[in-house]
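And then subunit A:
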Amino acid sequence: MTSGILRSRRPIRAAEVGLGISITVAIIAIASAIPHLPWQLLKPLTSFVARYPLLNALANAAMVANFVALQCLGFIWLERKFAGWMQARVGPMHVGWKGLLQTVADAVKLLLKEDIVPTDADKPLFALAPYLVFVPSLLTFMVLPFTSAWVGYDLPLGALFVLSISTTSILGVFAAGWGSNNKYSLLGGVRAIAQLLSYDVPLILVMLSVVMLSGTMSLTGIVTQQEKLWNIAAHPLLMIPAFLIFLICTLAEVNRAPFDLPEAESELVSGFHTEYSGMRFAFFFLAEFANNFFSAGLAVTLFFGGWLGAGLPAAVWFTLKTLCVIFLMMWIRWTLPRLRIDQMMSFCWKVLVPASMALICAAAIAGVSH
Partner candidate 1 sequence: MVNTATTEQRHTVEVNLGPQHPSTHGVLRLLVELDGEIIVSCRPVIGYLHRGLEKMFEKRSYKQTIPFTDRMDYCASLNGNLAICQAIERLGGLQAPERAQYIRVLLCELNRIASHLVFLATYATDIGATTVFLYAFREREKCLDLMECMTGARLTYNYVRPGGIPQDLPDGFENGLNCFLDDLLKALEENDRLLTGNRIFRGRLEGVGVVSPEMAAAYGASGPVARGSGLNYDVRKTAPYEVYDRLEFDVPVYHTGDCMARYLVRIEEMRQSARIIRQCLKDMPAGEIMCKMPKIFKPPIGQAFSRTESPRGELSFYMVSDGTPNPARVHGRTPSFVHLGMLPAMLPGVKIADVIAILGSLDTVLGEVDR
Partner candidate 2 sequence: MNAEILTEILGDRLISAEDQPFSTHIVVTADNLLSVCTELHSNPRTQLDYAGDITARDTGKEIILWYRLESMTIGTTLTINVTVPRDEAVVPSVQAIWPGLNWFERECYDMLGIRFEGHPDVDNPELMRILLPEDWEGFPFRKDYVPVFSGNPLHGPQETN
């Protein structure tokens, strides 16, 4: 009888670690091979597209949209596995190898679900809200530089674009909270607005300090500035606190624990998307994960030299660094409890905002002395 009782924590076997490393190496190898594929065969097509700016933009948009949708599949699986690993369980295991297709199965389920609209909901707002949330997060990907060449649209004012566009998703959140005609949704929406608007302030200030040091607002420009030394290493006294503030703010911006108050499950059931089901819910979900990936990518761009790195292809470097930041965010999410609304607000306005103000002053001095 004791066998079952005495079963303690299972040690991670060497074979599992080996398997993980080999899979990682294999994926990196495949990714490294991608640039060496015979892309020139596509030349007639690409040159045809390049001739028409409208078509070009459309192709770029299609690429970005597909990337956002597809990265979510992998990302969600990764998050689940990571959560499982942290919580002493295995995570999804049944659909596909090691549960790889679980997200696909979930997506199919969401697609097939009935689309429920509450009777007294504000129907236009209710229908519009998921897109108002999803589209800004999609748009931000347009300027995210995967490599110097892989940019949807290399805006000279990329940093400004990102800030202004990502803030508009608040509208969607409030539309969802108001339009659902549900008190939990309304509370969640109100909380979301307070949180997103507050945390935008230190986020903007921190980004501004990076911009001041780089002397450019273009995201590719910021990366090429770091060719010699990554920002975080070039100005460690300035950039390490800046990165920490940035990380905290992005956690709040993407509603992840410990800042998941707008959708705090134990208090507000599901916050502003309580009433959503099926595909509309999937859009919120998708936007959340897309935002998450984007914030990690932005952190890499601003502080860790973007695609820069030796040996591996640029895109692989970018993805690896982004994954590291994402893992950091997951680690925080699955460890910390949730803050209360007043604690969260006072933390923002009493700690983060003054700190980022001080940072911006320091950045100005550092920028002048350069």
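Picked so that all candidates are chains of the complex that A comes from, given by their letters.
Here is the rule we go by: a contact is a pair of C-beta atoms (placed from the backbone, for glycine too) under 8 Å apart; a residue touches a chain by one contact, two chains touch by 3 or more; residues count from 1.
These numbers were taken from a predicted model, which means no experiment stands behind them.
Engineer: Once the contact definition is applied, which of 1 or 2 turns out to touch subunit A in the complex?
Structural biologist: Subunit A touches candidate 1; the others do not touch it here.
Engineer: Give the list of subunit A residues in touch with candidate 1 in this complex.
Structural biologist: Touch list, subunit A to candidate 1: 1-2, 4-8, 83, 86-89, 120, 122, 178, 181, 183-184, 186-187, 191, 257-258, 260-261, 264-267, 269, 334-343.
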